[in-house]
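Below: one structure, written as C-alpha cells.
With one protein chain withheld, the remaining protein chains of the complex are depicted in position.
Chain nomenclature is as follows: A and B, assigned in order of appearance, with residue numbering initiated at 1 for each chain independently.
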Amino acid sequence: MGTVEVVKVGGVISPFRARAIVVGRRMQDIGLQVFHNKTAMAGLIILIFFTVLAVAAPLIAPYGPLSAVPDVGPLTLPAPGHPFGTNQFGYDIYSQVIWGTQISLLVGVLAAAVASVIGTAVGLVSGFVGGWIDEVIMRFNDVVLSIPWLVLMIVIAARLNYLDLVGIILVIGLTGWSVTARVVRSQVLSLKERMFVERGRMIGSSNTHILLRHIFPNAFPLIFANTILTVAVSILSESVLAFLNLSVKSNVSWGRIIAEAYQHDALTIGMAEWLIVPGLCIVFLVFGFYLFGYALDEILNPRLRRR
Amino acid sequence: MAALLEVRDLTIEFTTKAGIVHAVEGASFDVERGEALGLAGESGCGKTTTALALMRLLPYNGRIVRGSISFAGRSLVPLEEASMRAIRWKEMSIVFQGAMNSLNPVQRVGRQIAEPIILHEDADSDVALKRAGDLLELVGISRNRLNDYPHEFSGGMRQRVMIAMALACDPKLVIADEPVTALDVMIQAQILDLLERLRQELDLAMILISHDLSVLADTCEQVTIMYAGKTMESGKTMDLFTDPKHPYTQGLVGAFPDIRGPRNMPEAIPGDVPSLISPPSGCVFHPRCKFAFDRCSNAEPELSELAPGRRAACFLYPEVTEVPGRSMPIATR
Partner (left out) sequence: MNAGITIFGIICLNYLLIRLMPGDPSLSIIPRDPKFRGLRDYMISFFGLDRPQWEQFVIYLQRLFTLDWGLSYQDHRPVADILLHDLGWTLLLVGTSTILTVLIGIAIGAYSAIRRGKPFDFVSTGIGIFLYGMPIFWLGLVLQSAFRKNSVFQGWIPWWPALPTSGYYDDRLIPWNWDILHVADAFLHLLLPALTLSLGTLAGISLVMRNSLIDVMTEDFVTTARAKGLSPRQVLRRHILPNGMPPMVSLIALDIAFILGGAYQVEVIFRYQGIGFRTIEAIGSLDYPLLQFIIVIGGAAVVIANLLADFLLLWLDPRIKIS
C-alpha cells in the first residue's frame, strides 16, 4: 500500500478518470486488508449486528418504545412476553433496549460526522495556511480542549433546556471536534512537505486546488478511521447526557433506560437485566467501533504496524 | 590452533506472516585473533543478520536452523542464555550502523559506557566512570563530555562514543556493522583510521560489515561477499579487488570508480536483490547476471576453491576438487 501505480491504459485517459481508478484501487486494497484483518472483522460483525437491530427494531421489538404492555402493571419481574420485566410506567424493557439502539447509533454516527466535518475543515485550514491563523486556531483549540468536555456539554445541553434529536447531535458534535482538528492538522503538515505538492504547485495549481485535490484525498483514510473512533466517543457522550436526563426526551435511549433502572433500584428489586443489559449494549457497540477503528487506523497508518 | 571464531554452514530463517524468510544460508568463515574480516554485499543480503546471530541477538521471529558458531573454543549455538550474556560485550562487542539510534537518548554517555564495565567486572561506578573517561580519550573525545547526552554530539562523535563503548570490557572480537554509513566522507575516513589504529594497538579481531567495498579495502585482510543470504566469493582483500572472479563481485568492484584507472562511468548492476521468501531457482544471482546460461537457473553452484584461499560459487569457473580432509566449504587463507 502507499505506492500509487501509474495508470497506463491504451489510448487517452482523462486525469479525472485516472484518479478515480487509482482511488478505486486503493479502496479495493484497503477493503481486502480489512477483510483479512481479524480485529477489523470482529468489529465489523458487531457493528452489523447492531445496525440490523436498529433498522429492524419495528419488526423485532414486540412493543413500542413508549407504550405500555397490556394487562401488566408497572415494575413487574421478567416473565415470558416481557423477558426483562416492565419499567415504572409498565413499558416493556426488552423492547426499549431494542429501540434504544436506534438513538445510540443515530446520535453517535451523526454527531461524529458533525465533529469530523468541523474538525477536518479546521485542521485542513490550520495546517495548510499556517502562520498566525494557525496560531490563533490552535490556541482556541487548546482552550476548548482544556474545558472538561463533560462540563461544556452539560452546560450547553442544560441551557438549551429542551433538546430534540438534532439538538443533542449538535451539542455532542460541536463540542467534540478538537481532537480531530489536531489529528488532521498534523497529517496535513506532513503531507504538505511531500514532494507531489511541490510538483502540484509548480504546474500552477491554486492553493485551493492543492488542498482539495492533493492533500484532502491523501488525508481522507486517516480522517475516516478517526471518525469511527469519534463515533464511539459520541455514543458514550450521549449515554452520559441521557443518564443525567439531558438527552432526547421523546424517545428512549440506553442511557435513559439505565437512569430509570438506577432511580428504581433495579438490582434490589430483582430486575438486574434492567440495569445490566442496556449497559452491556453500550459496551459492545462502543467495543465494535473501537475494534474497527483501531484496526483501520493500523491498516491506513503503516507506521503503527507491527514491525 | 583453531581460529578465534569459526562459523560453519550458518543458516538463519525468519518466520513472517508472508512466509519463511531464508535470510542466511550456509555461511562459513573464520576470524583469527587480531585479524579483520570484511562482509560485503548490498543491503538485505544477510550481513546484519549474520552479525546479530553471532551474538545470539536475533529478533524473536528469527532462529538459527543449522550450523555452528565456535568462539574461543566454545560452541555458541547450544549455549544457554545466561552464559551467552556473560560473553556478550565482555568478549564480543558490536558497533551498530548509525550511532544516532544506537545510544540511549535519555542516558548520559558516561553511564552508558560504564554500564557494561559495572555489569561484567563488578566494578563500582566511580571506577567504571573513570575507565569510561579513559576510553573517551582513547577515541579522541575529552573526558569532560562524560556527562553529556547523545544528542549533544555530532554523528561522527557519536560513532566514536559507540566505539569507546565497544572497547569497554577489552573484548577479543568487535563486530562493526556499517560503522561509517550515514557519515560524511571526511568523518568516514577518520572513523576508519581510528578503528584500524585501535585494532593494531589492542590486537583486536574485527568483523567489518559494509555495503561499500572501499570501506573494507584498507582495513580487512579477508573479505567475504554475500548476496541474498548466500556466500558468493571469499578471499584475500587484495586478490578480490584486483581480480574479482564472481560476476557479482565484479559488479560490486565496478560500481565504484577507480581513481587510477581510465575514467569510466561506474557500472551499476541492473535489478534488485531478490525476495528471500521465494529465492530464484539455481544460482540466486542468475536473474541479474550478464553471463548467466541455462545451467545457472537449474542448479546451484557450490562454493569451491579456485586457488588456495580463494573461493567462489559460480559455474563460470571449473570446479576444483575438494580440499582433502575437509568436507565443508570454508574460506581458508
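We take it that a contact is a pair of C-beta atoms (placed from the backbone, for glycine too) under 8 Å apart; a residue touches a chain by one contact, two chains touch by 3 or more.
All of these numbers come straight from a predicted model, not from anything done at the bench.
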Candidates A:D29, A:D142 or A:D164 - the one touching the absent chain: A:D142
Omitted-chain contact residue, chosen from B:E13, B:E115 or B:E233: B:E115
Touch criterion as defined above, residue of A:N37, A:Q102 or A:S239 at the omitted chain: A:S239
Per the touch definition above, residue among B:N104, B:S154, B:S214 or B:N298 touching the missing chain: B:N104
Chain A residues that touch the omitted chain in the full complex: 139-140, 142-152, 154-156, 158-161, 232, 236, 239-240, 243-244, 255, 258, 262, 267-268, 272, 275-276, 279, 282-283, 286-287, 289-291, 294, 304, 307
Sites on chain B contacted by the missing partner chain, in the whole complex: 52, 55, 57, 85-90, 93-94, 96-98, 101-107, 115-116, 119-120, 149, 151, 165
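Convention: only the chains that are shown with their structure count from here on.
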For chain A paired with chain B, centre-to-centre distance based on mean C-alpha positions, whole Å: 52
